[in-house]
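Please find one structure pasted underneath; my questions will follow.
Missing here: one protein chain of the complex. Every other protein chain is in place.
Right, subunit A next:
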Amino acid sequence: MLEIQNISKQFNSGKSNVTALNSINLKVETSEFLLIKGESGSGKSTLLFILGGMLQPSSGTIVVNDKDLCKLSEKERGSYRANEIGFVFQSYHLLPYLNVFENIMLPNTLTGAQINEADVFRIVEELGIKDRLYHKPSQLSAGEKQRVALARALIINPSLILADEPTGNLDEKNTIDVMNYLKAYQEKGGTVIMVTHGHLADTYATRTIRLDKGQLIT
């Protein structure tokens, strides 16, 4: 499904270059649940953003479903994200002025992605936030916010979910809930690549890799 070869990424930090990723090679199969672990600053999130086409690597290639991401234009990468990828972040990143329903419909509002309203009702039911549909994010608990973010990611029926510490702000119960939802998605044929510090996710993953100072060590 996804293959990266010799991916490196350097950032300019003042006068010096900081290497965030150094010659990473990785292959992810369809319906994998891959965990990316490592210390802070090891390059986990950078790798995730590169996989999502939100960051261009300094060198190397990323092939997703036979398409080389690095050769796509900004518009094509946008279209790739809109149709293929669901992002989930630690900070949820819900739009504060939209209610739950509108936040979930956001891909439709902004990119014209085909979203059936019935699917929204089904997904909020599955995620247990049906009674919060017309609440604003400020009226939701942390766990509810993350479920909304998950719903927004799942609603486009993506082939890949990229999750950056999605349980970082959640208590244990909510963490388990979110992991269960991600697992259910993976078991239905979706691919999950998740960055995490925690150990709770280990039991859900089909594979774990570890980064250290920008290098893949396992």
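Please note the rule applied: contacts are C-beta pairs under 8 Å (C-beta built on N, C-alpha and C of every residue); 3 or more make two chains touch, one makes a residue touch a chain; residues count from 1.
Methods note: contacts and distances are computed from a predicted model.
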Legend entry - Undisplayed chain, where the name is taken from the UniProt record, one of "ABC transporter permease", "Cytochrome c oxidase subunit 3", "Lipid II isoglutaminyl synthase (glutamine-hydrolyzing) subunit MurT" or "Sigma-70 family RNA polymerase sigma factor": "ABC transporter permease"
Legend entry - Selected residue (touches chain absent from view) among A:Leu26, A:Val63 or A:Leu98: A:Leu98
Inset, instruction - Check the options A:Leu55, A:Cys70, A:Leu133 or A:Ile176 and report the residue that touches the missing chain. - result: A:Leu55
Inset, instruction - Identify the residue among A:Asn25, A:Asn65 or A:Thr109 that touches the chain left out of the display. - result: A:Thr109
Legend entry - subunit A, residues in touch with the chain not shown (by the definition above): 45-46, 49, 52, 54-55, 74-75, 78-83, 85, 87, 89, 91, 93, 95-98, 102, 106-107, 109-111, 113, 152, 164
